[in-house]
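Removed: one protein chain of the complex. Kept in place: all other protein chains.
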Amino acid sequence: MDTKTTISRMLHSYFFVIGLICLIFIIISCYILPYWIPWEPLENSLLDKSLPPEFFRNGLSGHILGTDTLGRDVLIRLLIGGQYSFRLAFISVVLQAILGTVLGMLSGYFGGQVDSIIMRACDAIMAMPSLVLAIAIMAIFGPSTQNLIFVLTVSGWVQLCKIIRNNVRVVKQQEFVLASGILGASGFHIMFKQIFPNVTTNIIIITSQRMGFVILMEASLSFLNLGIPVPAPSWGNMIAAGRQYLVTQPWLIMAPGIALMLAVLAFNFLGDGIRDVLDTKRKV
Amino acid sequence: MSMAAATDATERSEQSEWETLLREEALLRVIGLRVEYRTERAVSKALNGVDLVIHKGESLGLVGETGAGKTTTALSILNLLAQDIAFLKEGYIEFDGKDVYKMSISELRAMRGGKISMIFQNPLTALNPVFTVGEQIALVLRIHKGMRNNEAMKRAGELLEMVGIPAYRIKEYPFQFSGGMRQRVGIAAGLACNPQLLIADEPTTALDVTIQAQILELMRELQKEYAASLLMITHNLGIISELCQRVAVMYAGRIIEYGLAEDVFASPKHPYTVGLLGALPALEGPWQPLAAIPGVIADAQNLPDGCAFHPRCDNCKPECRTEQPLMAHLGNRHFVACFQNGED
Partner (left out) sequence: MAEINGIHAEEREPLVQAKNLKKYFTVPRKGLLHAVDDVSLTIYPGETLGLVGESGCGKTTVGNVIMKIHPKTEGSIDYRGKDIFTEWTDKLELCKKMQMIFQDPYSSLNPKSTVLGILSEAFVIHKFGRKREITEKVKEICDLVSFPHNLLNRYPHELDGGMRQVVGIARALSLEADFIVCDEPVSSLDVSVQARIINLMMELQNKLGLSYLFISHDLSVVRHISKRIAIMYLGQIVETADTADIFANAMHPYSIALLSAIPRVKTASKISRIVLKGDVPSPLNPKPGCRFAPRCWMAKKDCMDTNQELTEVEPGHLVFCKYAAESQRIAKEEQTARTQ
C-alpha cells in the first residue's frame, strides 16, 4: 500500500478520524495545558476546599473544575493523572507487544514442545481473571508503579501472543519461506527477515486496541488502591477518593470519569480505525 | 437495458450479419452487456459489450484467460452479480423470451436452478457440508418441482445412479466423496430439474486429467440424452474442442471471435485466438517453439482505446488504436472482431 492510498483509507475510516481527533485533544490537554494552570497537583489549601467547578469564570487562574476535599485543583490533577496513565499504559503495552511478539513467533515457528509450553502458559494466564491476578500480585509485592506495570504486562501479552502464533503458522506454510530456506537462510533470518514483516500489521492493530484496555485496567486497580500509590494523582485514585462525596460533590467523580471514558473510547476507535486502514481486505 | 443499444448498432451497418444472428430465435440472448466492478480504488470494466446467443440444444464454449470476463458473463445471465460492487451499465439479457432483469423475484427463482442451472469450479465449496448429498439434490427438487420428500429422495438416488454414483450413497456427506465424485454430485443436482440451459464454469479445472476425462465423458452422454443447451466456460481449448459445437473467444470483456469449434480451431482469424493456439504446447507432431503472445493481458481498470488487443497485436493498424472493430462475417457463421478480418 502506498502512502496515498493509506492516507485515503485513513480519511475514509470514521473510526480512525474520530479516534485520532479525540486522542490528539486529550494528549495536547494533558501535556501542554498544565503550563498555563497556576496550581500544583499536590498543592492543598484548606481555604479553597470543595469548591464547585467555576468553569472559565475566572479564566485559567480559577479552579476550572473545582477543588477536592483537600482543596487541590481538580483540573491539574486530572491532567497530570492523565500523563501518569498514558505513560504507564504506553510502557506496559510496549512490553506486552515485545513479549507477545517474541513468544508468539517462537511458538508459531518452532511448534512442537516450544509451542505446547508457551500455549499452556497462555492458557493458564487466560484462565485467571486478570483483575484477580493483579490483586494477588499487588497484595504480595505491594502497590508501586513498577509492580503495576508488571501486572498489566503479565496479564496482557497473551492475546497478542496467540494471534501472532496463529499468524506465523499460516505465513510459515507459504512457499517464500521455503524458498528462503532453500537459498540457505538460517532459522533466525527466516523468522525475522521473512516472517516478521508479515505479522507487523497485526501487531500494530492489536497493540493500539490494547491501549484503551490497559488504561481502564490501571484505573480499576487504582480505584481499588492497588494501583499508583496515593497521593499521586491518577484517574482511578481520583474516582476512589471522590466516591464518598458522590452526592454532595459530584464533580469529583464526573471529571475523571468523563476523562477516562473519552480516553478509552479514543483508543478503541483508533484501534478499530487502524484495523480498517491496514486490513486491506476490509472495505472502508 | 433495452434493444435500443442494439438498434443503434444496426444503423451503423456492417454488423448486419451479426445482428441477424443475434435476432434469431434463441434460448438465450445477451446483447451489448456492459458490467463494471467498482471498488474504493478503481473502476474495472469487466464486460464491454458482450453479445451472445445460445440456441436450443446447442453447446457453446466460452473461452478466455483470467480476467476476460467469462464468469461475470455467467453471473449476469443468472442476475447474480454482487450488488454492492458490480454494476450493469448497459445491455439486455433475454432467456426463453423474457428479460432477465425485468423478471420478478419468483420468476428469477424459478429460472435459477429450475430452467438454468450452474456447475461450479470447486465442487467442495459448491456443496453444503452439513447436509447429505441426497438432501441437497432433493432440496432442488422440492423447491422447483414441488415434490414430496420421499419422492424427491428417490429421484435423487436415480440422478446419482445416472452420473455413476451408487444410489445408496445419498445418505453420505460431501466430505465422504472425492473431488471427481463431488463434481458428479454437482452435475446430478444441476440436472435435477431438466434445465433448458446448463452453465458449467470451469467444471474440471480442479480435477486430475483422468478424472476430467470421466466427467467430460459423462457430460457428453448426458448432453445427448437431455438435449439441454450448454454454456461451457473454460480456459482449456481442448475441452471446448471436444465438447462444444460453437465457441466464443473472449478478450477484455468482449467476444472477439465466434464460430463453429472446428472452424475456429482449424483456421483462427483473430490474432488473439491465433496467439492462444500458438502458445499451446502440442501433444502430437514435431516439436515446435511456442509462440508466446507479447505483452500482458489488458488491464480492466485501464483498457486501451480502440481494439483492446492492439498493444499486443503484431499487425496493428492506425484504426485499431482508435476504433472498436465490429463483428465481421467470414462465412459459415464464423465472426471475428478485427479490422483486418484476421488477414495480414
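Read from first to last, the chains carry the letters A and B; within each, the first residue is number 1.
Basically, a residue touches a chain if its C-beta (ideal position, glycine included) is under 8 Å from a C-beta of that chain, and two chains touch if they have at least 3 such contacts.
All values reported here derive from a predicted model rather than from experimental measurement.
Note that the undisplayed chain, when the full complex is considered, contacts A, B.
Checked against the full complex, the one of B:Leu216, B:Ile233, B:Met250 or B:Cys313 touching the unshown chain is B:Leu216. Only one of A:Ile140, A:Leu183 or A:Val247 touches the absent chain when the whole complex is considered: A:Leu183. Within the whole complex, the absent chain has one touching residue among B:Val50, B:Ile116 or B:Leu237, and that is B:Leu237.
Remark: the residues of chain A touching the chain excluded from display are 174-176, 178-186, 189, 193-194, 197-198, 200.
Listed for chain B, the residues touching the missing chain in the whole complex are 65-66, 178-181, 208-214, 216-217, 235-239, 241-243, 265-266, 275-285, 287, 289-293, 296-297.
FYI, only the chains that are shown with their structure count from here on.
Averaging Cα coordinates per chain places chain A and chain B 54 Å apart.
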